[in-house]
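For reference, the structure I am asking about is given below.
Just one protein chain is left out here, and the rest sit where they should.
What follows is subunit A.
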Amino acid sequence: MRPKLLGYPPDGGRSSAAAETGLAAASPVSPAIAVRGLAKVYQTNAGDTVHAVSHMDFDVDAKEFVSIVGPSGCGKTTVLRILAGLVGGYSGSVSIGGRVVHGPTPEIGVVFQDANLMPWRTVLANVMLPGEVLRLSRNECRERALALLKLVGLEGFENKLPRELSGGMRQRAAIARALVHNPKILLMDEPFGALDAMTRDTMNLELARIAVESGKTVFLITHSISEAVFLSDRVLVMSSRPGRIIETIRVRNQRPRGLDVIATPRFSEMVLHIRHLLEGEGAPASTVTLAH
């Protein structure tokens, strides 16, 4: 994937021109997520104040796929944890589906860096966990869980324990779990960061498909610029200290995209552009991975 990305488009600009005609599936109604003037300051144990996030404004439309890329420690995860209702004590406002929220809401499903499956539960019981917490009907939840396990390609693994699954399969189960209570929004915090490059490519293709098939609004945090461009309708580029959005890049290709999109010159241009943005911000080159 890497050599393709850096060079020579095999079929000129044809595929990219064709892909450009597809429009991003964004609707103009009230945004799924609206963030206004978001700022978060941490006090370290040494007494220093760290501006994790400052003055962030962005919207995510319904069914839109938006990614945040940025160097390590730029506050991406803080933003996601605030949206998920796991971090409080911020200034500014966060609205989900038009309502200002101050804590966790069942309209959101979260996929973390680690799968965080309960090792004592089978895969099916893990996926059904949100149903138990939210006290949804057990039978409906079970049906949804089985359908989602099929969607993420884990059919036949329902009764396995997490330790019997590979890392990629565990993360698939975590995605199914995040969707089981039918949230409108899926928040993902570097969900494939711990996977090897090959598995990661596969998972990205799967995620592209799942996002479109399930019709969810997706907000993804990633280190990988190409991953962000490949998957998203829009990419928010963040700088660090203080964490803020320095540019928004719109990717117009129709989703889900095939891996061939990566070979188009338009794709490489966008990736390089974002990379230069991040480097211009003094991000160490090692944190800006190209093909991941």
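Here is the rule we use: contacts are C-beta pairs under 8 Å (C-beta built on N, C-alpha and C of every residue); 3 or more make two chains touch, one makes a residue touch a chain; residues count from 1.
Note that in this section contacts and distances are computed from a predicted model.
S.K.: Name the absent chain as its UniProt record does, using one of the following: "Catalase-related peroxidase", "Molybdenum cofactor biosynthesis protein MoaD", "Peptidase" or "Membrane protein".
M.R.: Per the UniProt record, that chain is "Membrane protein".
S.K.: Would you mind spotting which of A:S30, A:S166 or A:T202 touches the chain that isn't drawn?
M.R.: A:S166
S.K.: Out of A:E132, A:D196, A:E213 or A:E247, which touches the unshown chain?
M.R.: Once the missing chain is taken into account, the touching residue is A:E132.
S.K.: Based on the whole complex, identify which of A:P104, A:G215 or A:G258 touches the chain you can't see.
M.R.: Looking across A:P104, A:G215 or A:G258, the contact with the absent chain belongs to A:P104.
S.K.: Among A:F112, A:F192, A:F230 or A:F267, which residue is in contact with the omitted chain in the full complex?
M.R.: Result: among the candidates, A:F112 touches the missing chain.
S.K.: Considering the whole complex rather than only what is displayed, give the residues of subunit A touching the chain that is not shown.
M.R.: Against the missing chain, subunit A presents residues 84-86, 103-106, 108, 110, 112, 114, 116, 118-120, 129-130, 132-134, 161, 163-166, 177, 181.
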